[in-house]
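Everything below concerns the one structure shown next.
Complex shown without one protein chain; remaining protein chains in place.
Just so it is clear, A, B and C label the chains in written order, and each chain counts residues from 1 on its own.
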Amino acid sequence: MDASYLIHALREFVKERDWGQFHTPSNLAKSISIESAELLESFQWTDEVDIERIKDELADVLTYCILLADKIGVDPDVIVMEKLEKSAKKYPVEKSKGNSTKYDRL
Amino acid sequence: MDASYLIHALREFVKERDWGQFHTPSNLAKSISIESAELLESFQWTDEVDIERIKDELADVLTYCILLADKIGVDPDVIVMEKLEKSAKKYPVEKSKGNSTKYDRL
Amino acid sequence: MDASYLIHALREFVKERDWGQFHTPSNLAKSISIESAELLESFQWTDEVDIERIKDELADVLTYCILLADKIGVDPDVIVMEKLEKSAKKYPVEKSKGNSTKYDRL
Partner (left out) sequence: MDASYLIHALREFVKERDWGQFHTPSNLAKSISIESAELLESFQWTDEVDIERIKDELADVLTYCILLADKIGVDPDVIVMEKLEKSAKKYPVEKSKGNSTKYDRL
């Protein structure tokens, strides 16, 4: 799917319902935490994967992430790639390989 | 940017460091919550937007979301679009317009 | 320890630093989520218990919980007991015993 199609569909959805008034960066950040916890809830007492439930909750987290990125004027894919480049320098392969202790303090 | 390029770069980053062993769906869900809270921390005492900090933390949330989607074999953009279609039915424009009370219980 | 001693010590700590201005109910709720995620971080890649780290992070969660209870004028122990009584009715022993499916949707 074309990512620009997705952001236009999301903007239209919000605009039609006049919900943009609620979408301050602060409220969107709260929403990302809230939806992340609903995703975590599917693992509250088990490590088993309920794929339909996870898809649904993960989509909610992603939706608010995309709306926040749009609000501050950045492209989600671009900031992930930029961060990946920073992380690649911070965690050189030779020092990080298979090392959860190091990784643990990401 | 081509989204398929991004997922390949992420997979390569993880593989080189042998970090896939830590990336169970449950651990990735915890990681999404943890990074979401770091994003929220930039709004802990203020509504002001520190754009560089937000970009950085939002990228971390998105990275773990993309890794979880990849782990369970779904495309992030596709599940967001599918959820949007469900939400459009659940919140018809005429009943939802400008209504935070309704929205509040999304 | 006397719980009333604790709340007085916390109030004094906040007052001396003039930090009450930051402690709106909304900011305290954000703080509880943020500190909960720091606690969760000690279990991000492992189920092993790092007791000193957990004590430290759990204390932060509890501190903000006590400050929020104080802000809205309730006693932490009393609201826990009241909720316990509600839960006892909602989850009768005979239906809930050893049942994580039911419990999962608490």
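Throughout what follows, contacts are C-beta pairs under 8 Å (C-beta built on N, C-alpha and C of every residue); 3 or more make two chains touch, one makes a residue touch a chain.
These numbers were taken from a predicted model, which means no experiment stands behind them.
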*Determine and list the chain C residues touching the chain excluded from the picture.*
1, 3, 6, 9-10, 13, 16-19, 21-22, 24-26, 29-30, 32-33, 36-37, 39-40, 42-43, 47, 49, 51, 54-56, 58-63, 65-66, 68-69, 72, 74-84, 87-88, 91, 93, 96-100, 103
*In chain A, positions touching the absent partner*: 22, 27, 30-31, 33-34, 36-38, 40-41, 43-45
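Operating definition for what follows: only the chains that are shown with their structure count from here on.
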*Numbering shared by both copies at the chain B-chain A contact, with half separating same from different*: same
_How many angstrom lie between the centres of chain A and chain C, each centre taken as the mean Cα position?_
26
*If you average the CA atoms of chain A and of chain B, how far apart do the two points sit, in angstrom?*
2
*At which residue positions does chain A touch at least two other chains?*
30, 33, 37, 100, 103
